[in-house]
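Note that this complex is displayed minus one protein chain, with the remaining chains in position.
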Amino acid sequence: MNVQDPGAPALSHVREDGSAHMVDVSAKTETSRQATAQAVLRTRPEIIGLITDGTLPKGDALAVARVAGIMGAKKTPELIPLCHPLPISKVTIDFEPDAVAGTVRILATVKTRGVTGVEMEALSAASIAALTLYDMLKAVDKHASIGGILVLAKSGGKSGDWSIEPSTEGENR
Amino acid sequence: MNVQDPGAPALSHVREDGSAHMVDVSAKTETSRQATAQAVLRTRPEIIGLITDGTLPKGDALAVARVAGIMGAKKTPELIPLCHPLPISKVTIDFEPDAVAGTVRILATVKTRGVTGVEMEALSAASIAALTLYDMLKAVDKHASIGGILVLAKSGGKSGDWSIEPSTEGENR
Amino acid sequence: MNVQDPGAPALSHVREDGSAHMVDVSAKTETSRQATAQAVLRTRPEIIGLITDGTLPKGDALAVARVAGIMGAKKTPELIPLCHPLPISKVTIDFEPDAVAGTVRILATVKTRGVTGVEMEALSAASIAALTLYDMLKAVDKHASIGGILVLAKSGGKSGDWSIEPSTEGENR
Amino acid sequence: MNVQDPGAPALSHVREDGSAHMVDVSAKTETSRQATAQAVLRTRPEIIGLITDGTLPKGDALAVARVAGIMGAKKTPELIPLCHPLPISKVTIDFEPDAVAGTVRILATVKTRGVTGVEMEALSAASIAALTLYDMLKAVDKHASIGGILVLAKSGGKSGDWSIEPSTEGENR
Amino acid sequence: MNVQDPGAPALSHVREDGSAHMVDVSAKTETSRQATAQAVLRTRPEIIGLITDGTLPKGDALAVARVAGIMGAKKTPELIPLCHPLPISKVTIDFEPDAVAGTVRILATVKTRGVTGVEMEALSAASIAALTLYDMLKAVDKHASIGGILVLAKSGGKSGDWSIEPSTEGENR
Partner (left out) sequence: MNVQDPGAPALSHVREDGSAHMVDVSAKTETSRQATAQAVLRTRPEIIGLITDGTLPKGDALAVARVAGIMGAKKTPELIPLCHPLPISKVTIDFEPDAVAGTVRILATVKTRGVTGVEMEALSAASIAALTLYDMLKAVDKHASIGGILVLAKSGGKSGDWSIEPSTEGENR
């Protein structure tokens, strides 16, 4: 069975006993790398205004979630056991609230000059920003949910640049 | 406009200037509290066997994700800025792989004896376990996604016990 | 020589060999405790508007500093070697900018129900919020400074409640 | 209004919406960089001997504060949200106690070979060492204070080398 | 086969699928608990004087190792995946250097008022203090080793109080 993605790197890095390990990246080339990931918070439509106005009970949700996402990107190798530490050189977090759909799309872009990609950093940043929004609105909506966590674009590294279009149903593949 | 969820606590805790803050929970009663949250990883169906057999390039994905989720629960107050630190007394992480749908449902249950609920701890645990699975399979599927992050059940605390049924489309509300 | 502050607790806790240690607080009573501390950032007067308008190059300085201060309070026992971990139950950070003096006073209030006071948590929160402001304005003022870090008020615990008046020259005793 | 410091870098890095972000440093040149910062602890004169003799109730204050300062330098990107992680290559902490004035000046020097300066690392190291001294003497002086936190010298990087003279009133600009 | 230690708690806490988890301690009684653990650093005899005099190249080894051990006790639940977080109420680290044998015995005592024992905290404290000594002397002895890490005494909790005698060959059972 061939489970490789078209364009994926060869299945190297497998240990003989199959045990989990942090793979060897010491021979990889240091290049400029960037990744953008998203997460989508889904709540009741009438909550979106409270988020964007900064009037949720705990305060200005977007400002807090932005900081949480940036700090979350830096914490990635502490959270994801087999992730390599990386010298992050840029993080941005953007929000696209949709008061009709009752959603906030969170976009996280991370850049590094390093030997591995920054997809996990971008995904962690978007996820933690979304969890922070959840925390701030859970007093008014205990059934909010988070979905659509995926990588939208990647550049740099051996596997080439690519991007996908976030669709309105983008939270599912 | 009334944005409160039926059964939600009154909108206290708003500061006059609306600034973000960690709300005062010192007057809340210490009780036994539990929450279960889920996250759903979505990949290509043929990858599911590699996850459950422990044959992904980086090793045994479920064991690593389980540890990451448990440690993630403990890291919640470091990740979510306005979360209160809590003495966690139990964490379990379970996986429900579905090789037909190409999904792995992650269930995280967290228990405490404390003054606030543990929904955020359960959500963080499930999310970080899911991100860890993503990290371990991204060499073979760069278009995996994570969704369906929500609280399934909660007990203890003033707001009462409740639970919802995870549906097969559970990743969206 | 009597170096004790009037009202200070007796000099217990000294080890025979004088070695540093985390003192035993297991016999202390758990009570509600609160402390307020301040730090004062000093910059050029024309910078104050950039801080309060959120127009510094790196973005909205007060929102970022507020989150940093709250998270800093939670990190106190990781930063201060002999500090006891405490279940923080409330943190607020307030800013008093003075565009004439070229200062921003930062007020941090921390509350707990525990066996030790929260002065260090309040001081750490104020200091880290001030350092964050410094970081955000250093591109426009490399000679900013931080001073006036002290405890303004304390309640709860054996040593009794007290407070002092922050004066305009409050950064020096 | 021109708020730029003479010699400060141009006001780049502003995002269109003014939102907080970790600025892009991937194009900056990696050079050897060093910074020295100070903090000044102010207490009652008779306490200074207890600090320098290592006879405070909690033990040898200078040794503990030195370690806290060094570890604090390494924690800087975890504390200051928009700080870039840096491979620190040297940290020293020195103390200048003055038993007449009742002060201890803390000098922290940090060095790196990296793309950004290490002012924040030096400031964090000095501040956390000062907070640690405060923690160790607060049993005998609850009105101690910390001030004079500023950068004394910087070398390396595009903005050029500079230093200022710490004066006896150095804690204020 | 009966693998239980005489006096060990019954083998509860096993999950049906045998998966790793943080066991439920919410029903355990909160009592005062204490544990003492040791670690033994072994180097060349002539190095011991450098350790006790504080004249190793990197500086005063015992003071640095003491602080590292105390902070290490607080980090235990971050290091040991299935450890419960605990409100540590006391930590002491003592050193017993033996210039004839070329050893330094490290004794760590940790106390809490909580629902689980503090053996892991005491073991982590002793181990990290020993690793710190190793780090400080490795420039002069690259073949140092650490052994004899075990619990010497425990009190509080359901399993009763006990202690063992550290022997000169105490590093092996």
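Letters A, B, C, D and E mark the chains as written, and numbering starts fresh at 1 in each.
Criterion: a residue touches a chain if its C-beta (ideal position, glycine included) is under 8 Å from a C-beta of that chain, and two chains touch if they have at least 3 such contacts.
These numbers come from a predicted model, not from an experiment.
Undergrad: Using the contact definition given at the top, list the shown chains touched by the missing chain.
TA: When the entire complex is considered, the left-out chain reaches A, B, D, E.
Undergrad: Among D:Ser26, D:Thr55, D:Thr92 or D:Ser159, which residue is in contact with the omitted chain in the full complex?
TA: The missing chain is touched by D:Thr92.
Undergrad: For the chain left off this view, which of D:Ile48, D:Met71 or D:Val115 is in contact with it?
TA: Within the whole complex, the residue contacting the unshown chain is D:Met71.
Undergrad: Across the whole complex, list the residues on subunit B that are touched by the chain not included here.
TA: Against the missing chain, subunit B presents residues 60, 63-64, 67-68, 71.
Undergrad: Spell out, residue by residue, where the missing chain touches subunit D.
TA: For subunit D, the residues touching the absent chain are 32, 63, 66-67, 70-71, 73-75, 87-94, 111-113.
Undergrad: On subunit E, where is the contact patch with the chain that was removed from view?
TA: 1, 3-5, 7-9, 11-15, 18-21, 23, 42, 44, 46-47, 50, 54-55, 57-61, 63-64, 67-68, 71-72, 75, 78-83, 119-120, 123-124, 127-128, 130-132, 134-136, 138-151, 154, 159, 162, 164, 171-173
One rule holds for everything that comes next: only the chains that are shown with their structure count from here on.
Undergrad: I need the common contact partners of subunit A and subunit E, sorted by label.
TA: Touching subunit A and subunit E alike, sorted by label: B, C, D.
Undergrad: Hop distance check: subunit A to subunit D, minimum number of steps through touching chains?
TA: Shortest path length, in steps: 1.
Undergrad: Does B-E or D-E have more contacting C-beta pairs?
TA: Of B-E and D-E, it is B-E that has more C-beta pairs in contact.
Undergrad: Where subunit C and subunit D touch, do the two copies share over half of their residue numbers, giving same, or under half, giving different?
TA: Over half of the interface numbering overlaps between copies: same.
Undergrad: Measure off the straight-line distance from the CA centroid of subunit A to the CA centroid of subunit B, and report it in whole Å.
TA: That gives a centre separation of 16 Å.
Undergrad: Counting only residues that touch at least 2 other chains, which ones in subunit A make the list?
TA: Where subunit A meets two or more other chains at a single residue, that happens at 60, 63-64, 67-68, 71, 75.
Undergrad: Looking at which chains touch which, would you call it a line, ring, star, complete or other?
TA: Graph shape, chains as nodes and touching pairs as edges: none of the named types, so other.
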